[in-house]
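With one protein chain held back, the other chains of the complex are shown just where they sit.
For chain A:
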Amino acid sequence: MADHTSPMNMPEILLYVAAFLAQQDLVTCTSVSRQWYQAFTPCLWKKFQVSDDTLLRPTPDILCKHAPQIRNLTLRTITDLDPFLERLTNLQTLIIIGGNQFAKPESWLQLTALVQRNPRIEWIALGMNREIGPPASFLRAIPASCPNLRRYESSLCLYEDPDQIDALLGIFSRAKEVWTRYESFAVSPVVRTYHFPNLVELALKDPRGLSTSRQVDIICMCPNLQLLKWAVGRDTPIPVQEFCERVPQACPKLKHFHMDGSATLPRESVGYVLDALKDLESLMLFGCAIGESLFRSMTRHFLSLTSLDVMDSFQTKSSMAQRILENCPNLTHVSLALLCMQDVVNGRPWQATRLQHLQVDLVSLEGACRMAAGGNKDSRMIPLQQMRVFEQLSKLPDLRHLAIGHLKTIRRPSLEFRVEHGLTLLKSLTRLTHLSLEGTVQDMTEEDADWLGQNLRNLDTVEGRLCSTVAVHEALRRRLLKEYRVEVLERDYEMEELSIPSGRSGQDPSLEELYGGKDEEEEYSDDDYEYVMEEQIEYEQATEPGVLGYQNEYEYAVQEGEDSQEFQQSGEHQEFYPHPEPEIIEDSAARQS
């Protein structure tokens, strides 16, 4: 075949291949030949970030040369970038992150001009520092200049005048998706009826200074709303009755509901809300205490749910997790908390056979007892239990992502990925690409690693410690990478020693930290581990319900009720919520229910 007909010489094919390559490979491809340079360079420059650090930045002439190729731009500063900014005309995504870098009014004039010369913008995201907010002129320019605006995200912005807020709500009138997070409203919006017919997704995460009643007003202005992500501030009650009376009527298409209770909602509130909403397809409850009555409200949605995330709620008993898996036939994505392996063995087969993504803290209490007793207590039971759990997992042929540990604890005995325990039963999981064993105790051998590599051909990454002996883990890691191209990742070992996980220190908050789904949460200390272990042993002998499922002292305290006041006052709970104490800015016409 002559070279000139090779697809490797056809620009449109090279472009197609480029879409599947990571950045480093794109760099390599640009230096292969002149034709490849022409084909791959636009892909390489498609997504670009301007950092504060000028040393890491390409020179101005290089920036200007490639500006027209940039489609997705993150700006962390704006100084000395005029010629570059002027040549940006093809942006589809614009992300502006910083604080004081954008304090000067001139910066916003430049940013307004930037928006005006990029009519193809579909997605804008702002991340400030609560002391700065975009002026009204900038906010007005967005819907005026960008007819394709689809998504608007805003974090930690300050709104000080009514004109600004009106301009912000002008964006709500045009965008399909709006996410706001920890914004500060120094004044309340003018009392007026807006209409947001385009809004399909709305996230209101703790907007300070905006009363919850006003928030319900805004929600009710979205007749086509499908996804609502709502987080109320600490100690802020939600207007349950108003919500239940108005929202289902005003938003009949609401199918996806994510609630962040910040652990202070009365547990009945969320239950009433779930009772009022019909046939949810996706539900996420974060920081909510799921007792029996809230669980009952959840069961109303079991037949319609395709996605459920209760991983970061507490008091979720193992039996609840098992019931969810037994009774939700349409689930494709589920994140659960504790699930005891014995409950899987004793329970009914899971109806959730279409699962693609399963995250669950699978715990073997028998294994824990064995460890605590320092030897083999009733060791015959354990392999059988393991095999039965593997058997259940094998009935999920659509699985792409499986995580079986608790990401925030010290490793606990769980499902052991050993051939001799039934690992081979997972042969049916041909679509599995990602496996996380993080948080579990594993003792894998070469035979087990080989089995994974040879049989799960789409497996891309494995997370966790494959063996408690570091040397063995390292050897297995290298083998998986070399023979099977499976990457083994591990969280920083140091993270386990910390009592509070730290963000990446010394860097600006990244977009993930500003927009990431989960807030920072507590880590276990050695004392906690012993506490948990005792709980697990007690479970075996416990006859009363309610002992099971506590994942830390705080949850235990909430259950006990009267302890919770003490707990909060002791100041310990501050550790769980590392945001500074908010200044609640009251509405002048506060309508608290």
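Observations
The rule we apply is simple: a residue touches a chain if its C-beta (ideal position, glycine included) is under 8 Å from a C-beta of that chain, and two chains touch if they have at least 3 such contacts; residues count from 1.
One rule holds in what follows: contacts and distances are computed from a predicted model.
Not every chain of the complex appears here, and the one that does not is recorded in UniProt as "E3 ubiquitin ligase complex SCF subunit", selected from "Cytochrome c oxidase subunit 4", "Tubulin epsilon 1", "E3 ubiquitin ligase complex SCF subunit" or "Dynein axonemal assembly factor 10". Although one chain is not displayed, its contacts with chain A can still be listed: residues 1, 3, 5-8, 10, 12-13, 16-17, 19-34, 36-37, 44, 47, 56-58, 62, 65-66, 71-72, 92, 122, 400, 430-431, 433, 457-458, 460.
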